[in-house]
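One chain of protein is taken out of this complex; the other chains stay put.
For clarity, chains are labelled A, B and C in written order, and residue numbers in each chain start from 1.
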Amino acid sequence: MQEFSKFPTKTGRRSLSRSISQSSTDSYSSAASYTDSSDDEVSPREKQQTNSKGSSNFCVKNIKQAEFGRREIEIAEQDMSALISLRKRAQGEKPLAGAKIVGCTHITAQTAVLIETLCALGAQCRWSACNIYSTQNEVAAALAEAGVAVFAWKGESEDDFWWCIDRCVNMDGWQANMILDDGGDLTHWVYKKYPNVFKKIRGIVEESVTGVHRLYQLSKAGKLCVPAMNVNDSVTKQKFDNLYCCRESILDGLKRTTDVMFGGKQVVVCGYGEVGKGCCAALKALGAIVNITEIDPICALQACMDGFRVVKLNEVIRQVDVVITCTGNKNVVTREHLDRMKNSCIVCNMGHSNTEIDVTSLRTPELTWERVRSQVDHVIWPDGKRVVLLAEGRLLNLSCSTVPTFVLSITATTQALALIELYNAPEGRYKQDVYLLPKKMGETRPHETTLEKLFLKIILFCFILFFF
Amino acid sequence: MQEFSKFPTKTGRRSLSRSISQSSTDSYSSAASYTDSSDDEVSPREKQQTNSKGSSNFCVKNIKQAEFGRREIEIAEQDMSALISLRKRAQGEKPLAGAKIVGCTHITAQTAVLIETLCALGAQCRWSACNIYSTQNEVAAALAEAGVAVFAWKGESEDDFWWCIDRCVNMDGWQANMILDDGGDLTHWVYKKYPNVFKKIRGIVEESVTGVHRLYQLSKAGKLCVPAMNVNDSVTKQKFDNLYCCRESILDGLKRTTDVMFGGKQVVVCGYGEVGKGCCAALKALGAIVNITEIDPICALQACMDGFRVVKLNEVIRQVDVVITCTGNKNVVTREHLDRMKNSCIVCNMGHSNTEIDVTSLRTPELTWERVRSQVDHVIWPDGKRVVLLAEGRLLNLSCSTVPTFVLSITATTQALALIELYNAPEGRYKQDVYLLPKKMGETRPHETTLEKLFLKIILFCFILFFF
Amino acid sequence: MQEFSKFPTKTGRRSLSRSISQSSTDSYSSAASYTDSSDDEVSPREKQQTNSKGSSNFCVKNIKQAEFGRREIEIAEQDMSALISLRKRAQGEKPLAGAKIVGCTHITAQTAVLIETLCALGAQCRWSACNIYSTQNEVAAALAEAGVAVFAWKGESEDDFWWCIDRCVNMDGWQANMILDDGGDLTHWVYKKYPNVFKKIRGIVEESVTGVHRLYQLSKAGKLCVPAMNVNDSVTKQKFDNLYCCRESILDGLKRTTDVMFGGKQVVVCGYGEVGKGCCAALKALGAIVNITEIDPICALQACMDGFRVVKLNEVIRQVDVVITCTGNKNVVTREHLDRMKNSCIVCNMGHSNTEIDVTSLRTPELTWERVRSQVDHVIWPDGKRVVLLAEGRLLNLSCSTVPTFVLSITATTQALALIELYNAPEGRYKQDVYLLPKKMGETRPHETTLEKLFLKIILFCFILFFF
Partner (left out) sequence: MQEFSKFPTKTGRRSLSRSISQSSTDSYSSAASYTDSSDDEVSPREKQQTNSKGSSNFCVKNIKQAEFGRREIEIAEQDMSALISLRKRAQGEKPLAGAKIVGCTHITAQTAVLIETLCALGAQCRWSACNIYSTQNEVAAALAEAGVAVFAWKGESEDDFWWCIDRCVNMDGWQANMILDDGGDLTHWVYKKYPNVFKKIRGIVEESVTGVHRLYQLSKAGKLCVPAMNVNDSVTKQKFDNLYCCRESILDGLKRTTDVMFGGKQVVVCGYGEVGKGCCAALKALGAIVNITEIDPICALQACMDGFRVVKLNEVIRQVDVVITCTGNKNVVTREHLDRMKNSCIVCNMGHSNTEIDVTSLRTPELTWERVRSQVDHVIWPDGKRVVLLAEGRLLNLSCSTVPTFVLSITATTQALALIELYNAPEGRYKQDVYLLPKKMGETRPHETTLEKLFLKIILFCFILFFF
């Protein structure tokens, strides 16, 4: 068994760094906390479990949690109407009949809805987790109970990780013809270990930047013999990940961690890109008094015309109650700023990296750190002043808030439609190449390329139900 | 010990109904969930505990939880700057020196800040809980560790409840001269059991409507020999409890229970009073499409001029994603409405009673209830349609959201200033009567009555720090 | 003829001071500017004019302007749907059949719609102007052409004023039985000159505070033998005159006078009452950065919770681009403030008096005044700095903006319904007293008094059409 860990991959790094730049997302649904981590310490690989129909074609933490997991899936279904509608519309024609999909994604309630939709459309699925920590055990149990061959649990070792992937691919009498991947590990495994399977794959749908990058490398090396599609990187997704989601998650993240009242609070938001715009709109609407720092003149102009005071951080740092970074730069909030903040100032990061706030500079002997809640530290100065640091400067929206199911639904619907497209495309429509959905789109009707048509179909599908 | 339960009071009723109409509030801080309910089952009354200074002049669940409780108090202090400032300003002159206060309130981090402020101003305090469920055990432990004589734990029996109150009042060599009460139970107990103590009380500060009502009854009967002040029922408090708090808690409550995305959602809000105005403003700001039902023409007019569609519930019930009631009336949402809602519609109540949604009508055999999360039920129709019912129709803002510390701080500061006022008032300023702070105030400078001056002082104190 | 000017009245004062405190409003519709003031100088009283039907039972500036006036009336009708609907509904039953109404109001397109509605409901009307400057000559001509006995023109002398009133009342074979008045001059004239007519009046409907005051004096003196109703002073009217109208007229007034761009402008609004709230909401929404000064703590608190910076005027006076006063106090903006303003700062008044800005202090030799447009002065400091003063510190919303027809429609509908009510009320319902519609109304259903019922009827009538 140990052999799996010898495979040279990025898993180890990811499990340490949890950098967002590698996998599609490291956000863990709030529901992850329901997972009982004080469970027995027996490895799932050593357990004998069967579901209620007698099948043991899976490996999860505890099949008995299936019922609770089913609840989570049902909750998720409520806000994924596009997938449910796809399920209903295409159930008759079974556009994925004959498809044998191996998948490797986060195992959450939302992906469970995707997997079960693929099954409803005629596919056979075998699934593993793309991250050793992100599996919701209950959801995995519910999938197993429903007959999906799922191999995943929270807290896998690196060896477990590859073992699970292998169990998905390596099955007698069953050969995958489609891949749905998030991060490229599954693709790489099939490519390296099962080259004969790989050659017969009809299409790969990849969700992450890293995975796409690896596909491009294969392609450049002339070794990609399969059409692949990056479904995640479209303009719609960008707008949702930034503007629309952050507009909600800034409130949610601050409220869950600090219960702070927004009305009347003095706030400074560093950066007025899409993320900053979302944060500012929400806070302004709830009665906060919002100041903005911005070095790009176009963005500063927009902030100004939107009615915000554009300031230098130094000018306002003594007065503000909340500091939020969304610049994408390093050390926007320095130790000097932190020294000058007033007592009980809340500091958090909504930007791209965990380096916007110079948290390292706070790890000095004269300052005392107190962990007052999960994700909430009080950093205490010698004179008693406290600064409230959230998520140790990591991304507030990922650490302390949830991604709305509706947003995840957009990606999931895109994945499903991309799989249908690739599986049913006439010979020659897609070559052995990597396809990206439009990253930018003028606000005009899409033109007539294949990908633009697909993209339009996705948008119509995701939102048409939503609008009307 | 059993004798205490014989006392004919409202405790029994309250513990069953938890109606907001009786105590000041039955909201439980989110932190209450940190309380370890799987604790050992030994009654605190039977435990022998001492704090680190060797005192055992208290009775709490577990003194060892003090450190965690101290964290909670420190968090609360961050948003109670008026009290902290009062502490600093008045610490020198000790305006409560000599005051011996018995208190009976919810025992939360916020009241802990109040109690410790009273102590810092020179008072001696003995404290019990006004509700058998609402005590944060860790906070009680922290108070005990700090030397406050606190007698309270979560999950008291009715007998425990009275025992705790009695322990506060009945102590050799210490006689209370001030009462701080929430609900009137403590006051009633002193009045009935310790009439000699009662006569020498200099003033009562009462927070709840019920408590004030009981004081009026005493007063009418000519038996109130002490001036009493209702600190809770002022215009400031009303604005915060309704407009400003609900503007935030509607978002918080919906997000914590359902993780729903607000942007683009069709919402109907029933009622456009202060609560409705708060809900609508917040939801509109986050991109929801808000419809309003309202029967009062003035309120309907305001809704209209604020840019909302005024509709009849029947007209929109089929399309909406979220239904929120804030009318104060009964059965605003009927079974018929529920029958016509679309799949996954969320239904919740922000109004005054738990009867706005006809939940009873849903308890019929053909409907299946599934509890999918704490406070979240799926009610399932025979055709599979699910309606997402929050908090079983009880108040969302109390059940699924937290009251911001800043709001609690207003009441706490008012209580502290009222105690100082009553304790230091020259003979004759207050008679043996019940005083209410201005319930309505034209938006003009307060006039020159004593109470108006006090009120102005409170406002300036609470907000002056906040504004500038 | 000269005799009329001997009558001791307030007309002289009003024509000089134009204070809003006396008549219902001194706002002149923008259309007033269409009036050809370079007309021939022959007094209308000396002209012989007949309308197209041969009648000369009127006295207006120029009957030939009737067609243009008809256009203005038609425009007004477009936004007075409540009156038009009343006209349609009640046209069959003619609830004013037999009513002989003498009226004295501003003669504008909107009052023309009212007058023609009263005629359509069966009344006979004779009309004069309540202000010597406010008549729209074209509208008067259109009314005359349509057969209404109207006696009014722009620029009446005081003698003309009384002559017109007298012509309305004093007609052989026609005796008024209802009065519709604005300011009380007509009422006073009938009372003094035609006591026998006055005794048989069934009801007076009065629109202005001054008129009501005079009625009260009569009533106190025991000389009011007629029921009278103040239709103007209700909560609905207050909300519209302040919050909703000012929200629009601040933008309109600033734009028409200065063409200033709002986006990004630094603004300070002095006072956060209803008027201030309206101004701030509008300016914030259009991207201005709004600061507020406020001395009342409740209002300051609201400003703060609504997300505005509460400042002292001195702190911001050097930076702001626009200064707006809405306090109701004197000398809020002093010479010292004006000295410190930056070049091109715009200063205007939306408050109650023309004394909020200390304009007198600017009339000193070292400052140069330049009238750059109608209602726009540049005041120039020795160093070249210019301050842009609007309407010489008088009310911007009256001087430089129009009152929306919809708002005037509320009053007009109220007047019509009040006339119907008084004319048809059973004996005894109204006594010889002055009735005010509810000035304040809790946001609850109106109770059951006669006036509350009437008020509810008015609201439903005005807005029901509007809502649905």
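In this text, contacts are C-beta pairs under 8 Å (C-beta built on N, C-alpha and C of every residue); 3 or more make two chains touch, one makes a residue touch a chain.
In this text the structure is predicted, and so the values were computed from the model without any measurement.
Among C:Glu145, C:Asp185, C:Glu206 or C:Asp252, only C:Asp252 touches the chain left out of the display. The residue touching the chain not shown here, chosen from C:Gly122, C:Gly263 or C:Gly328, is C:Gly263.
Here one chain is not drawn; of B:Lys284, B:His337 or B:His378, the residue touching it is B:Lys284. Against the chain not displayed here, subunit A makes contact via residues 235-236, 239, 244, 273, 295-302, 304-305, 310, 441, 443-445, 456, 459-460, 463, 466-468.
In the full complex, subunit B touches the omitted chain through residues 263-264, 284, 286-290, 304-309. Where subunit C meets the missing chain, the touching residues are 29-30, 71-72, 74-75, 77-79, 81, 244-245, 247-248, 251-252, 255-256, 258-264, 281-282, 285-287, 343-344, 370-373, 376, 378, 386, 388, 402, 404-407, 466-467.
We take it that only the chains that are shown with their structure count from here on.
Central chain by Cα centroid: B, whose mean Cα position is closest to the mean of all protein Cα atoms.
Averaged Cα coordinates give subunit B a centre that lies 47 Å from the centre of subunit C. Averaged Cα coordinates give subunit A a centre that lies 60 Å from the centre of subunit C.
Taking each chain's centre as the average of its CA atoms, subunit A and subunit B sit 38 Å apart. The set of subunit C residues touching two or more other chains comprises 304-305.
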